[in-house]
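One protein chain omitted, others in place.
Presenting subunit A:
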Amino acid sequence: MVSLLSTLGHDLRTPLNSIIGYSELLQEELRDAGHEDWVDDLEQVRASGRVLLDLINRLVDLAKVEVGRIALAPVPLSFAAVTAEVAAAVAPALAARGQRLELWCPADAGSAVLDPARLAQCLSCMVQSVAELSGPGVVDLRVTPPEGSTGARFAIQMLAQPEGAAEPGSIPSVPAHPSAQSAQNAPSWSGARLHAGAQVGLLLARELCELLGGEFQVQAGATIVLRLPGSPPRALHEEGAAPGSAVIEPEPPPVVATGG
């Protein structure tokens, strides 16, 4: 089943990547040729392709979680390092929507033995979904150690809303089981049709959070809270990782990657 989903994801992304790639390439070439008026049209094609690609990626990942076959590779990590990585990764998409991420995260926000890639994916989905449900403004992400226990509490909230947009407190409930969610009873965003990609993103964030052993809650004030289990700092050092290391690098020479 997982192999089928991986193949399906690959085959859906292949033509879409060509559409997006050609759009980017033609934008560049037309800009050089002085045809600026066509560049904006191609941006519509490129941006729509990106939206569809994000939706496909989220749906495929959600399906993989649903069949219980997401592989986890837990390593010692620092919550601050992973959060900083996510903040940097989502910044361009937020800026394109007139949004900005305000991150409140102390360097000693805690440590854990978790899969850094899945944690980053979970946080990224959460931030981007909240942003997609909102207009221009500030997305506030606060990371704090929960009182009386190890781990970390991530609270995300849209602080500023544009005139006429949804009021705080209207983040939709996330259904217990995505498969039970029909189109007819989909949660609403202040009565408006919920952005499908954001809905899938919230579902995926919640599923990944629970897969990592955490709790996912939608709270009053348009706030989403994640609580993730941690480990004492001593355990992190005992396993040989330096504070702040979030990703295990392969043996040298390192693999160089893009952020796609």
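Before moving on, here are some points about what is shown:
We take it that a residue touches a chain if its C-beta (ideal position, glycine included) is under 8 Å from a C-beta of that chain, and two chains touch if they have at least 3 such contacts; residues count from 1.
Here is the rule we go by: contacts and distances are computed from a predicted model.
Looking at the choices "Simple sugar transport system ATP-binding protein", "Carbohydrate ABC transporter membrane protein 2, CUT1 family", "FecR protein domain-containing protein" or "Response regulator receiver protein", the name in the UniProt record of the chain not drawn here is "Response regulator receiver protein". Check A:Leu25, A:Val51 or A:Ala88 against the missing chain and you find that the one touching it is A:Leu25.
Checked against the full complex, the candidates A:Val75, A:Ala117, A:Val138 or A:Val218 give a single residue touching the omitted chain, namely A:Ala117. Looking at A:Arg13, A:Arg97, A:Arg142 or A:His195, the residue that reaches the missing chain in the full complex is A:Arg13.
Although one chain is not displayed, subunit A still touches it through residues 6, 9-10, 13-15, 17-18, 20-22, 24-25, 28-29, 53, 57, 60-61, 117, 121, 250-251, 253, 255-260.
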